[in-house]
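These notes are about the structure you will find just below.
Here the complex is missing a single protein chain, while all its other protein chains stay put.
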Amino acid sequence: RGTLGVGMVGYAFMGAAHSQGWRTAGHVFDLPVRPSLAAICGRDRAAVEAAAARHGWAAAETDWRALIARDDVQLIDICTPGDSHAEIAIAALEAGKHVLCEKPLANTVAEAEAMVRAAEAARSRGQVAIVGFNYRKVPAITYARQLIAEGRLGTLRHVRASYLQDWLVDPASPLTWRLKREHAGSGALGDLGAHIVDLAQYLAGELLTGVSAVAETFVRERPLLAGPAAGLSGSAGTAELGEVTVDDAALFTGRLASGALASFEATRMAAGRKNALRLEINGELGSLAFDLERLNELSFHDHTEPAATAGFRRILVTEPEHPYLEAWWPPGHGLGYEHTFVHQARDVVRTIAEGTEPRPSFADGLQVQRVLAAVEESAAKNSVHTPVPS
Amino acid sequence: RGTLGVGMVGYAFMGAAHSQGWRTAGHVFDLPVRPSLAAICGRDRAAVEAAAARHGWAAAETDWRALIARDDVQLIDICTPGDSHAEIAIAALEAGKHVLCEKPLANTVAEAEAMVRAAEAARSRGQVAIVGFNYRKVPAITYARQLIAEGRLGTLRHVRASYLQDWLVDPASPLTWRLKREHAGSGALGDLGAHIVDLAQYLAGELLTGVSAVAETFVRERPLLAGPAAGLSGSAGTAELGEVTVDDAALFTGRLASGALASFEATRMAAGRKNALRLEINGELGSLAFDLERLNELSFHDHTEPAATAGFRRILVTEPEHPYLEAWWPPGHGLGYEHTFVHQARDVVRTIAEGTEPRPSFADGLQVQRVLAAVEESAAKNSVHTPVPS
Amino acid sequence: RGTLGVGMVGYAFMGAAHSQGWRTAGHVFDLPVRPSLAAICGRDRAAVEAAAARHGWAAAETDWRALIARDDVQLIDICTPGDSHAEIAIAALEAGKHVLCEKPLANTVAEAEAMVRAAEAARSRGQVAIVGFNYRKVPAITYARQLIAEGRLGTLRHVRASYLQDWLVDPASPLTWRLKREHAGSGALGDLGAHIVDLAQYLAGELLTGVSAVAETFVRERPLLAGPAAGLSGSAGTAELGEVTVDDAALFTGRLASGALASFEATRMAAGRKNALRLEINGELGSLAFDLERLNELSFHDHTEPAATAGFRRILVTEPEHPYLEAWWPPGHGLGYEHTFVHQARDVVRTIAEGTEPRPSFADGLQVQRVLAAVEESAAKNSVHTPVPS
Partner (left out) sequence: RGTLGVGMVGYAFMGAAHSQGWRTAGHVFDLPVRPSLAAICGRDRAAVEAAAARHGWAAAETDWRALIARDDVQLIDICTPGDSHAEIAIAALEAGKHVLCEKPLANTVAEAEAMVRAAEAARSRGQVAIVGFNYRKVPAITYARQLIAEGRLGTLRHVRASYLQDWLVDPASPLTWRLKREHAGSGALGDLGAHIVDLAQYLAGELLTGVSAVAETFVRERPLLAGPAAGLSGSAGTAELGEVTVDDAALFTGRLASGALASFEATRMAAGRKNALRLEINGELGSLAFDLERLNELSFHDHTEPAATAGFRRILVTEPEHPYLEAWWPPGHGLGYEHTFVHQARDVVRTIAEGTEPRPSFADGLQVQRVLAAVEESAAKNSVHTPVPS
């Protein structure tokens, strides 16, 4: 069996998580080729070498162009802020590399469109371009999709999606790159909203046709960072304030192609909610509910049951029959957040080796970007219903 | 101690629930006057007499004007569909009676305004007019309001309210009065949405300034009723179909006066959700969450706690310190749905006897009506943000 | 339709709860005869008259013998501490009255045996004697019994029962009658343990053959009461201490006739658990779980389901198909603790009117008493397995 040389750009939170995915996938799953952690790339020489040692990468680069140029690298894994996605991804694709790019695909629809063009051109050369909507790889989510695809919910009526965090509740929390539009594109919308838009459409198996939105920045100035950021909140802030240029929260409703109604809420200001990505889907024959804070569980109500014994059942998605579980532990021995990256690594490797359709594709990422753009447009226009271009 | 003679119009679901409230309140709470179940009113002689016997009313009337005219009746309790509220309430108030009126206050803003005028005139004569937002009387809700009023949540950021039921999921469910605009005013919006709009504003202690909405009727035709309705779903339907003229579901976002964002969803099409009135309120200092399907519990996150020991706590709202609980059972011995009507009866009696401000007032009911009207207007105008007149 | 004149002895916590049951049953259920609250009895004239007025009883007596002698009383409802149950019940039965007696049936097996003899003699005269294991009347429990009787769990393997409260955690909580052996018979064992022993056997449909037990009194002295008790904890205590002569907690294991293993725990020292009566039953084909703090819910795992969709479902036991629910509210509109007494009143009335077998009978109460005696004997004998006489 051969190997797939991976070159990763960025080594903060996402870089650590992706590293764990690449390191682990080949030891857990039967893969046609094994990922090798060929090289990692960052601007600061000392820091990137430390990261390479820590995370198990064979080499370190300080220029992403050099990373792309390496012969031992066949896939570029982009874990940088959104403002650099397009440039790196397009260069990598043009250089003949496969690409895995963190979400949101880009900070603007125009960038995302350019990336899709590059991906399509590369696809004709056999290359793969995938966007990192890792929550599709939570077994409970993948399994929920199977149940819906099998028709267990019947005609869908409602999709309810919220992603609640609380790390910006404190007004003294510092002004990291995630709070600046030029780097992050948007705030809760792009960071959290992108996930739930993707999941809602993935699970429903259909796309949003339009949205109506409100967005808000509750805390408009925050302390400037004293030093380089660490973690989501970064290091302690200084006394000087800088402007927050992204949303703290975005709420929107929407319609799916089938006529089902959807609601979305993304916020970093929900005190006590740490990573509460919650989904509920109601159909004529049943309902599903999920909470990322209890990611090994899926709630399923089968409305075709007799009423007296019907009820939401808590399925522990840890049976060997469940997606990805054939390779893990006995029933009830749950997985964690990082397993989504192991599963993503598995799927990327298999897609490349087996020549199957890349999913979620750059086109999927662009479509999510268009939803986010429609959300911003609606929020700017008094919440008026705004179509999502297809 | 004297008594308060109650005359009730209507004896279906709400009539049964109110009867239980009037029968029980004086046996559980120390009341300055005791409610007496003087007379019940309905159009069908045999049916209303059977209802009187069943529910413990001393007399039966078939004309609500005769009910109002009775000397032994000091309070008219209106449990009819919304299209008759205004006429009965105004007549009762003009006849010098106190009034308790089921929600929604009326089917239109104009009717509600007329009712408020009648209530204000009557108030100057010492009469009380109250709208039956009974869920304010769930001890967990009343207590949540106390915590918010004490500042335990700090500045509010988010209110999240949904009321999910599923009794219309089946397209064969028949066309009862609740599905006809001329009787019910609206569908899920007025029936369920009115509750969560009231609760959101009651808990937040502030009003919605505007809304953006979508609404939908998923099943546009349903079987006509074979006979008189019983229960929510009514008796079995016939083969003939009639048009549903109200919404099955309404979703809306809104802004509270303080700038907090709110979201609402009312639906009767959420398979498996029976009476899932769910609220969550996030503030700078903490959060509260509630689910009517577990009405003895309140979730409270105190964000001023050290992070390591913080978490949503499940408060069993059954301590003697909790609202209404001084009169009930030892801790952990929970209450049910109907207790809201016992508490409502207590509060109405006390308000009358003690001369305190009636709450929730007809003006509160009118304001909710204005929110619902703004929701309908926004839904009709492409979801554009629509101010709520004050 | 006729009436059933009820005479109740005792008017503390249980008296209030029973009053609510007798007052309400006839207004909710279709009953062949209607209970009438004929007379209430207590030793203190002023107090019992106040109780009569509060709870809706037509007359008050200060001597239970006079109560029994009343012509308008056909049923004696005994809500006193356990040390007076036998004398009152036997006298009432001998006087030709029906009897409902609070649990535990008596403080000793000998008393309980005498009561059973009296009940059997009275049965031959058409009288009914029932013991107040009211938790059998929680709809979720009654429904659980139905599921087990239908074979949905298959051969039983485990019964797990605990009843956890916390009102004695504080060592300063005063020395009420419930803490004195001469009045209460035992402590957590008779008060809480009696319920879970009865429920375990009722649900399993089979009896315990033997037990092995430990018991403990953690706080051996408590403040003497300053005045008459109110509520479970009574009024504030004095500085003087008195000896606690009952158990604070009792744990025991046991075997059911079928060979299934059972475990029991009764305690008033579980901080934070208010009324946590929890049951779980595991069988070869499925499992059931219940928690009295969420009494409208029943958890059911159907082990015959495919593993991928199996899981404990949360059944809201509020459907019209569920026991007792035909008379209450729409689905999801939950019941409370006191409804068990309404259901008990319904069942007592029907048993009397329809001549069906009284359940739970005094013989059932005696058998529970024998289990409790075996528990005490085992606890006194180093936990050795102690058979329950049949």
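Structure notes:
Every chain is named by a letter (A, B and C) in the order it is written, and numbering of its residues begins at 1.
Just so we're on the same page, a contact is a pair of C-beta atoms (placed from the backbone, for glycine too) under 8 Å apart; a residue touches a chain by one contact, two chains touch by 3 or more.
Just so we're clear, the structure is a prediction, and the values are computed from it rather than from any experiment.
Across the complete structure, the visible chains that the omitted chain touches are A, B, C. Of the options C:His85, C:His301, C:His343 or C:Arg370, the residue whose C-beta touches the omitted chain is C:His301.
Only one of the listed residues, B:Trp22, B:Tyr143 or B:Trp167, touches the absent chain: B:Tyr143. Only one residue in the set C:Ala184, C:Ala249, C:Leu295 or C:Val388 touches the chain that does not appear here, and it is C:Ala249.
In the complete assembly, the contact with the undisplayed chain comes from A:Gln165, out of A:Thr80, A:Gln165, A:Gln344 or A:Ser378. The chain not shown here touches chain A at positions 13, 17, 19-20, 23-24, 27-28, 54-56, 165, 167, 231-232, 273-276, 292-296, 316, 318, 320, 329-339. Even with one chain removed from view, chain C keeps its contact list with that chain: residues 153, 157-158, 160, 162, 164, 166, 169, 171, 212-214, 216, 218, 249, 251-253, 255, 259, 261, 263, 265, 267, 269-273, 280, 282-287, 301, 303, 310-312, 378, 382-385.
Residues of chain B in contact with the chain left out of this view: 143, 147, 300-302, 306-316, 319, 321-322, 331.
Quick note on the criterion: only the chains that are shown with their structure count from here on.
In this entry, chain A maps onto chain B through a rotation of 180 degrees when their C-alpha atoms are superposed, rounded to the nearest 5. Although chain A and chain C carry the same sequence, what matters here is overlap: shared residue numbers make up over half of all numbers found at their interface. If each chain is reduced to the centroid of its CA atoms, chain A and chain C end up 54 Å from each other.
Each of the following residues of chain B touches two or more other chains: 273.
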